[in-house]
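First comes the structure, then the notes that go with it.
Of the protein chains in this complex, one is absent; all others appear in place.
And then subunit A:
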Amino acid sequence: MDKVRKNKTAIILFMLPAVVLFAGIIIVPIFMSGYFSLFKWDGMTEGAFIGLGNYVELFTSKTSGFPKTVQNALLLAVLSVFVQLPISLGLALLLAKGVKGEKFFMAVFFVPVLISTVVIGQLWMKIYNPQYGIINTALHAMGLGAYARTWLGEQETALFAVFVPILWQYVGYHMLLLYAGIKAIPTELKEAARIDGATEGQISRFVLIPMLKPVIRICVIFAVTGSLKAFDLIYVLTGGGPAHASEVPSTLMVSMIFGRNRYGFGSSIAMFIIFLCFFFAISIKKMFKTEVE
């Protein structure tokens, strides 16, 4: 058997496709992005090496608007953690109590996760439509027509109008993870707390939620890194506009590279997104670890 397990040809044959794909499409391109980010380059003519010039521009240029995009992404991350996750947790706790129709509610709450963000974006675009959209129609019907707005077209409202569907779409996903986590907690713990006279609320607060820490940690990581990578819904709904009001790093990157041929500058944005994702993933893991000790 040892001989079989150490068959060199087999090892190479089995590993080759995965390694070639992974290296060719992910690892090497990351290094290439890093390399490109050191150049002022339009993709056609010869690039000029400018060292960290693009990174300096990221944070000092007033016209690129990059700091604002990071701020928007971080705001989305904060909303995900402090609005979206609590809703998910609340729903998971309610469902895990064993209500009638548990399976049905579960299935329904999960539907938005499965549907293409493009479809969801198109639907919300119509929900927000200033003339015929459901929101404005409802406002007019209730005599609140003064509050009707061009939700996606005004600088003050665009950002939040874009955030609502993003947050809404993934509530079901976090809920599913948390629900599974709650179900995995031995029922004896709950029983013991109940015998000691704990109310339902106290059981949730002092028994279930502390036991859920590992799942909550995963949810927080997903919520934060997902916010940093957010692209599809914003691209469909506003394309980052109006006047960059709803711009996030990834939409800025795409418009810099493919709209304005700023390959080097766009690459520096890409590198910064990777950096942020790893930075937050690692710090969140650390944060939860120290808290457990």
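What we mean here is this: a contact is a pair of C-beta atoms (placed from the backbone, for glycine too) under 8 Å apart; a residue touches a chain by one contact, two chains touch by 3 or more; residues count from 1.
Rule of thumb we're sticking to: contacts and distances are computed from a predicted model.
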{"item": "Name of the absent chain as recorded in UniProt (options \"SRPBCC family protein\", \"DNA polymerase III subunit alpha\", \"Cytochrome c oxidase subunit 1\" or \"Carbohydrate ABC transporter permease\")", "value": "\"Carbohydrate ABC transporter permease\""}
{"item": "Which residue of A:Val70, A:Leu208 or A:Val236 touches the chain not shown here", "value": "A:Val236"}
{"item": "Per the touch definition above, residue among A:Val70, A:Leu208 or A:Ile273 touching the missing chain", "value": "A:Ile273"}
{"item": "Subunit A residues touching the omitted chain (full complex)", "value": "1-2, 4-8, 10-11, 13-15, 17-19, 21-22, 24-30, 32-33, 36, 43, 91, 94-95, 99, 101, 105-120, 122-127, 131-132, 134, 137, 168, 172-173, 176-177, 180, 215, 217-218, 221-222, 225, 228-229, 231-232, 235-236, 250, 253-254, 257-258, 263, 266-267, 270-271, 273-274, 277-278, 281"}
